[in-house]
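All protein chains but one are shown in place.
A and B label the chains in the order they appear, each numbered from 1.
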Amino acid sequence: MMELNEQDVEDVAVGAAILGSGGGGDPYLGKLMCLQALRRGKRIRLVDLEEVPEDAFIVPTAGMGTPIVLVEKLPNGSEPLNALRILEAYVGKKAYATIPIEAGGVNSTIPLAVGALADIPIIDGDGMGRAFPELQMTTFFTHGVAVSPMSMADEKGNSLLISALDGYWAEKIARVVTIKFGGIAWVAIYTMTGRQAREAVIPRTVSLALKLGRAVREAREMGRSPLDHLLHVSGGFELFTGKIVDVARRIAGGFTRGEAKIEGLDSYRNETLTIQFQNENLVAVKDGEIVASVPDLIIVLDVETAQPITTERLRYGQRVAVIGMPCHEKWRTPEGLKVVGPRYFGYDVEYVPIERRVKGGGLK
Amino acid sequence: MAEKFGKRELEDVIWGATLLGAGGGGSPKNGLKLLEDLLKASPEGVTLISPEEFGSEEYAVMVAGIGSPKVLMEKGFGPEAIYAFEAISSLQALAGKRITHLYPGELGGFNVMPPFYVAALKGMPVVDADGCGRAVPELETTLFYLYGIPSSPCAMADSKGNIVIFYTRNPMDSTMAENIARHVSTAFGMGAAFATWVVNGEELRRALALNTVTLCRRVGAAIREAKERGGDPVRAAVEAVGGVELFRGKVADISTRTVEGFDFGRFKLEGVGGYQGKTLTVEFKNENMVVWSGEGEALATVPDLICTMTLNGTPLTNADMEVGMEIAVIAASASEKWRKHPEGFKVWKHILEKMGYTGDYVPVK
Partner (left out) sequence: MSLRIGIDVGSTHTDAVIVDKDNRLIAATKVVTSPDVTSGVLEALTKIVKESGVDPSEVAAAMFGTTHCLNAILQRKDLARVAVIRIGLPATAAVEPMVDWPPDLRRAVGDLKFLVEGGHEYTGEEISPLNEARLREICREVKGKVEAVAITSVFSPVNPDHEVRAAEIVREELGEIPVTMSSEISTLGLLERENSAILNAAVTFVANRAIQAFLEVMRSLGLEKAKLYLTQNDGTVMEAKHAAKYPIFTVATGATNSLRGAQMLTGIKDAIVVDVGGCTTNVGMLVKGFPRESTIHVEIGGVRTNFRMPDIFSIGIAGGSIVRVDDGRVCVGPESVGHELVKCGLAWGGNVVTATDVALALGVMSIEDPNCKPELARRQLDPELARKAYEIIVEGVEYAIDRVKTRPEPMPVILVGGGSLMLPTRLRGASKVIRPEHAQSANAIGAATAKTGAQIDKAYSLEHLSREKALEDAKISAVAKAVEAGADPNTVEIVEIEEIAMPYLPGNAVRIRVKAVGEIKL
């Protein structure tokens, strides 16, 4: 068990933005919820998967709905508790802990606040190891954890429990209810036992985010290159450094798809890297050859500050470093790749783990 | 006294409830269809017990349909009621309340039936009481609301077994409950069941309209028997409900309008027989709210029951009414639970005011 302080929360938010691999939204709101909770004497306790009892009742939590509503109609703070409470009432068990569904993006930090407010620990792990655009893109799903029973709550104190036949119905109902709740709902979903969690959870991703954020901050404080520091602690690979020379975007099926062309600088002079994205970065192609693809993480960072740049903020002229990080083994199974592999996103290519693509591996 | 209600009794209940539905309460056609299914599962029928027999430590719940009547007619109804009942039962069981009985939420040709259907399939008795003593247009115009029986938590289900249980912040906030329920029912394709208002014996006796199922049965039987022996079914109905006959006439006009987002309707009768030369107007929001004489005098208002049936003895809902039909309008006193409660009229006022009625309660003698 480990407790996070205000500085840790700041670091986790930075790390979560990095793990967002270009998408997932801003961990800012969850961070502020955490800071407020800490200042009111609440505790953010992180528990390792190993410490979780077999029969523990684990309830992942998240915010769901329209991004613009999320930044405008901020939560009351009681929603996740209400969602937890009715789930507990329905299942007849007390929640032992909560856990993020995604390690990157907006829903990475919110469960930390939920745990603090509900006075339960947060399991150091998640269901993506990064950010993905859809709720079924989790290792919870690929390991057979059912979406429902799930619960939802609004800021007014109304709450609702869904026990659906399958994910399709759960989503259909949840969508309608989210609209009724004013465009945003706070959900508890994919409940599992400690035993299931050991199978389905990608472990130690909250502490990974913490480590990444801390590396960036400490490097800045010491006047060192945050990028080198980050590569060192992340076990990632530097794929490219260059200047963005073109960004093209189009809206397709509710998602923003597009690509960014980067011209090499320094040791990458005369080379070109193209990143294709759909909310998150999907593949990186160097001179016609794929150098990294989903589900591995492709992260674009400001070359000076190591500040991650989300796909919607990519623009001409930015000097960026592109790094790749291996995804968790759980995504590299046939079941995992079916849900988040390159083919799911429309690329007719075989997934090759990044460490094999980056021949020789290691730092460049 | 416990009594078995079989085919004949339940048919009487349906027709009696159609009359006491006061213009609403769902189609008796759907009620009869559900009865058929009920009898297939349980040919001997359902046990009805009197409110006095229902113990203070026992719990009963109501189950009803929600959505569009058209969808109900097309898709049928049944499994959703079972799912909704099971969901609320298991939830309450975890809270230490074992549900062993059912009761209707309101009286009406269809709405009286779902609890009987569930009771039949679950082998449970129905308690002789209901939540309104009539049919009502809103969750706020119920005795549950008046007597503080919370509508939250509420369980909903569709015929496939998808279940939703919701809680409103204020358990008495029936407006919010209704709102959420309507939204969920759209996700369920406009046809769903809901189960809520769990009561124990003490609460049931304190809040609900009592002995109303047997009243429906008596009314239904009286009409049936009058028809069988060639008597006047209208008079038989009036006697059975202990009400007054207000009018007999031909439906001259049925119109609907929208006021501040609410659909209101109005039908106009031209007198026949002894009422020749007179007219009568009834305003309804789903159920009949106020009846005006041709001279513009309010003859009866909610919460009293303004009931309609054809002169040849078929209780009628507003949805089934057609221009040219010859019908009777009967007024009956509302349950004591309405009349004795200081707010028993007030909860209806916002509807009446939109219809232009700003006066006081006009009790039916």
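In the analysis below, a residue touches a chain if its C-beta (ideal position, glycine included) is under 8 Å from a C-beta of that chain, and two chains touch if they have at least 3 such contacts.
Please read all numbers here as calculations on a predicted model, not as lab measurements.
S.K.: Mind giving the shown chains that are in contact with the missing chain?
M.R.: In the entire complex, chains touched by the missing one are A.
S.K.: Have a look at A:E102, A:E155 or A:E280 and name the one touching the chain we're not showing.
M.R.: Residue touching the chain left out of view: A:E155.
S.K.: Can you say which of A:L4, A:L19, A:M33 or A:I202 touches the chain missing from this structure?
M.R.: A:M33
S.K.: Return the single residue from A:A62, A:A113, A:A321 or A:V339 that touches the missing chain.
M.R.: A:A113
S.K.: Of the residues A:E3, A:E72 or A:E134, I need the one that contacts the missing chain.
M.R.: Once the missing chain is taken into account, the touching residue is A:E72.
S.K.: By the contact criterion defined above, which parts of chain A meet the unshown chain? Give residue numbers in ascending order.
M.R.: The list for chain A reads 29, 31-33, 35-36, 65-69, 71-78, 113, 155-157, 179, 182-183, 243, 245-246, 251, 254, 313, 315-318.
Rule of thumb we're sticking to: only the chains that are shown with their structure count from here on.
S.K.: Distance between chain A and chain B based on Cα centroids, please, to the nearest Å.
M.R.: Here chain A and chain B have centroids separated by 51 Å.
S.K.: Over in the complex, which chain B residues touch chain A? Could you list them?
M.R.: The touching residues are 87, 91, 94-95, 153, 160-170, 176, 179-180, 183-184, 186-188.
S.K.: Under the definition above, what is the set of chain A residues touching chain B in their complex?
M.R.: 82, 86, 89-90, 92, 156-165, 169, 172-173, 175-177, 179-180
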